[in-house]
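Got a structure for you, written out below as structure tokens; questions coming shortly.
Only a single protein chain was left out; the remaining protein chains are all shown in position.
Labels for the chains are A, B and C, by order of writing; each one numbers its residues from 1.
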Amino acid sequence: MACNNCNDERTVNYRDKEIEKKLVSRLNKVEGQIRGIKGMIEKGIYCDDILIQISAVQSAMKGVSKILFENHVKTCILDKMKEDEQVAVDELLNSINRMMK
Amino acid sequence: MACNNCNDERTVNYRDKEIEKKLVSRLNKVEGQIRGIKGMIEKGIYCDDILIQISAVQSAMKGVSKILFENHVKTCILDKMKEDEQVAVDELLNSINRMMK
Amino acid sequence: MACNNCNDERTVNYRDKEIEKKLVSRLNKVEGQIRGIKGMIEKGIYCDDILIQISAVQSAMKGVSKILFENHVKTCILDKMKEDEQVAVDELLNSINRMMK
Partner (left out) sequence: MACNNCNDERTVNYRDKEIEKKLVSRLNKVEGQIRGIKGMIEKGIYCDDILIQISAVQSAMKGVSKILFENHVKTCILDKMKEDEQVAVDELLNSINRMMK
């Protein structure tokens, strides 16, 4: 997922189709898990069993965010650093603080 | 969401339909957010804008888990405590440790 | 650490001296770690090595809080539940929300 035009219309060129596919496939799985949780609620499944599934979704989303963030640092942030170190570092620290809340 | 038969087939009687509706409605919103994130990935939206949406999903799922857990404590756990304090407390601490990971 | 007089002057009777000793001994270790971190800062040790020590302190404090909380639930909260379920559950959920922030 190399970044060609980070500053232009807030889009990136996903060169690495592999990563894009991996992210979408993980999100499809999460979508299925969410539907599963709704079904569990409607069927009256025991709360703690549902809480386990919610934890699984949280872990899966953390995984998605980790893949995306790693690529972001390796492409967009590295590119931005060559243009304006201050801007790149501020954006990076801003993302990290958001993820650590 | 009072708990009549927590120990029976791992189901609960959701007396409080309001809570059930609230949970399903929040999960529907999360499902929409997940689809939105997939679209953003496919359209090549800037990584950090996607990371913001992933954080929003994480917060929403934390909210769902909080509502469910609070009801769980107020119904299932309270009921279990009257039967077997030790079992109820162990299960409660187990759930809390899972959520705090 | 059984709780005799939770509502009286906000103190508890620590019947279980073992737990009290365990907590104090862990906190002594943390105090040493904090002093160590200050020394690392003053000696100009590499930032990432200091960040590792800060993580160790965070884990240690999480462990202290887990031991204390488990005892709290098993003693004070259980006792309170016999007096006033609503008050006990509200206090419990309040503690959990604080720890999960």
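We adopt the following convention: contacts are C-beta pairs under 8 Å (C-beta built on N, C-alpha and C of every residue); 3 or more make two chains touch, one makes a residue touch a chain.
Keep in mind it's a predicted model, so treat the numbers as computed, not measured.
Participant: List the neighbours, among the chains on screen, of the chain that has been left out.
Facilitator: Computed over the complete complex, the missing chain touches A, C.
Participant: Suppose we count only contacts with the excluded chain; which residues of chain A make the list?
Facilitator: 66, 69-70, 73-74, 78, 81, 85, 89, 92-93, 96-97, 99-100
Participant: Tell me where the left-out chain touches chain C, residue by residue.
Facilitator: Residue positions of chain C that touch the missing chain: 1, 3, 6, 10-14, 20, 23-24, 27-28, 30-31, 34-35, 37-38, 41-52, 54-55, 57-58, 61-62, 64-65, 68-69, 71-72, 76, 91, 95, 98-99, 101.
To be clear about the criterion, only the chains that are shown with their structure count from here on.
Participant: Take each protein chain as a node, join two nodes whenever their chains touch, and name the resulting shape: line, ring, star, complete or other.
Facilitator: Topology of the interface graph: linear, an open chain of contacts.
Participant: Give a one-word verdict, same or different, on whether chain A and chain B use largely identical residue numbers at their interface, taking over half shared as same.
Facilitator: Homomeric contact, same residues on both sides for the most part.
Participant: Measuring centre to centre with CA averages, how many angstrom lie between chain A and chain C?
Facilitator: About 33 Å, centre to centre.
Participant: In whole angstrom, what separates the CA-based centres of chain B and chain C?
Facilitator: Chain B and chain C have C-alpha centres separated by 26 Å.
Participant: Centre to centre, by mean C-alpha position, how many angstrom separate chain A and chain B?
Facilitator: Computed value for the inter-centroid distance: 20 Å.
Participant: At which residue positions does chain C touch at least two other chains?
Facilitator: Expected reply: no residues.
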